[in-house]
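Coming up: chain A.
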Amino acid sequence: MSEQVRFVQGNEACVEAALYAGLGFFAGYPITPSTEIAELLALKLPQRGGKFIQMEDEISSMCAIIGASLAGGKAMTATSGPGFSLMQEALGYAIMTEIPCVIVNVQRGGPSTGLPTHVAQGDVNQTRWGVHGDHSIIVLTASSAQDVFAMTVEAFNLAETYRTPVILLFDEVVAHTRERLLVPEPGVLPLVERLTTSVPENVNYHPYLPREDGRLPMSDFGGIHRYNVTGLFHDMWGFPTEDPKTVHELLRHLVDKIENRTHIIAHYQTYHVEDAEFLIISYGCSARSARQLVEDRRLRGDRIGLLELQTLWPFPAHIVQQLSAGKKAVIVAEMNTGQVTASVKAAADDPDRVFLANRLDGQFITHYDIRNVLRLVQGKGV
Partner candidate 1 sequence: MAVRDYLRERFFPHIWCPGCGHGVVLNSLLRTVEELGFTKNQIAVVSGIGCSSRISGYVDFHTLHTLHGRALAFATGLKLQKPDLRVIVPMGDGDALAIGGNHFLHAARRNIDLTAIVMNNRTYGMTGGQYSPLSGVGTAATTAPYGNIDPGFDTVRLAAAAGATFVARTTTYHVQQLVKILGEAIQHQGFSVVEVLSQCPTYFGRKNKAGSAVDMMRQFKDQTTPVGSEAKQGNPALIERGVFVREQRPEYCAAYDEVVRRAQGGR
Partner candidate 2 sequence: MAKAKLESHHIEREWCKGCGICVAFCPKQVLELDRHEKAVAKRLDDCICCKLCEMRCPDLAIQVTCRKGSE
């Protein structure tokens, strides 16, 4: 059988991928431009016996998916900037308690209510730092419907592998652009199912005792093993503790389990980077315009390449460092005041050669916008 060809919005691609990955529970609250995800799942989840609930706000939506995930279901919520702000508290709880879940943030213009129906990429740092500070998190992004599909499946896989919330940071343009999507046959994309404990009933099960490979097998809450879950620092049984050694080790574990695997978690695409003198770094909707620019300039003989980031956090500094080395200039194209640019500067050997091409007016960044910065950098004038 051939793959199924669809013509869909990014939001719909996200829904198809979540179902492909085995989504069993969705809780959410309406907010532009993510609402289609909730609407489609309200339709499709019950057809498969899955659970959909529209909660009273984003706070409770985040809490509900944690409760459902703990009980064994692959769980997700979807929102946009202001709703994502409300989710930070429970997001921190999911990190601390190591409960897998997926949070979609379809970015619109911000801060605050901002520009609800326009595009921006201003939540990059909120996804990383919105929850306190001493934690780590995985954030994936995508620039097309096909990419949304792949990254959504990957988000569920990473969530289960590392027992962590994973954020899908999309944007209004990708979410609402209708384009071709090939839905793979079941089994084509690998799926990571929940690692459940083999400890039998009535034998001491330790929910927070990592195996030798660092993974923590789970036991469905409400099943054969009774244990405690708390957002307080806890021991291997899940009970609160203030023991300095245990506290230190848990915090290190939470950070290291992700930061030490940056090289595995880093997803990216490259276009014409091999011989490039100039490197564009971009992601999400901005990468579409960046790709257009690279293709245009290549036709004119400019040696220009593109690094498209699909993993934003943990930041793939090693890739950026490697690909930016020796370039005449690096231009970061993004729709914010330079949030990824700051990370690129930190990673690049020569931060003075890193430049920002952006738009902050709610209008989609075009290849002309990026070209203008390129010309300035090349000393050609706009």
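One rule holds for everything that comes next: a residue touches a chain if its C-beta (ideal position, glycine included) is under 8 Å from a C-beta of that chain, and two chains touch if they have at least 3 such contacts; residues count from 1.
If you want to know what made the cut, all candidates are chains of the complex that A comes from, given by their letters.
The structure presented is a predicted model; accordingly, all values stated were derived computationally and were not measured.
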{"item": "Touching chain, any copy counted, for chain A within the complex - options 1 or 2", "value": "1"}
{"item": "Contact set on chain A toward candidate 1 in their complex", "value": "24-25, 27, 43, 46-47, 49, 51, 53, 55-57, 59-60, 63-73, 75, 89-90, 93, 220-224, 226-232, 239-240"}
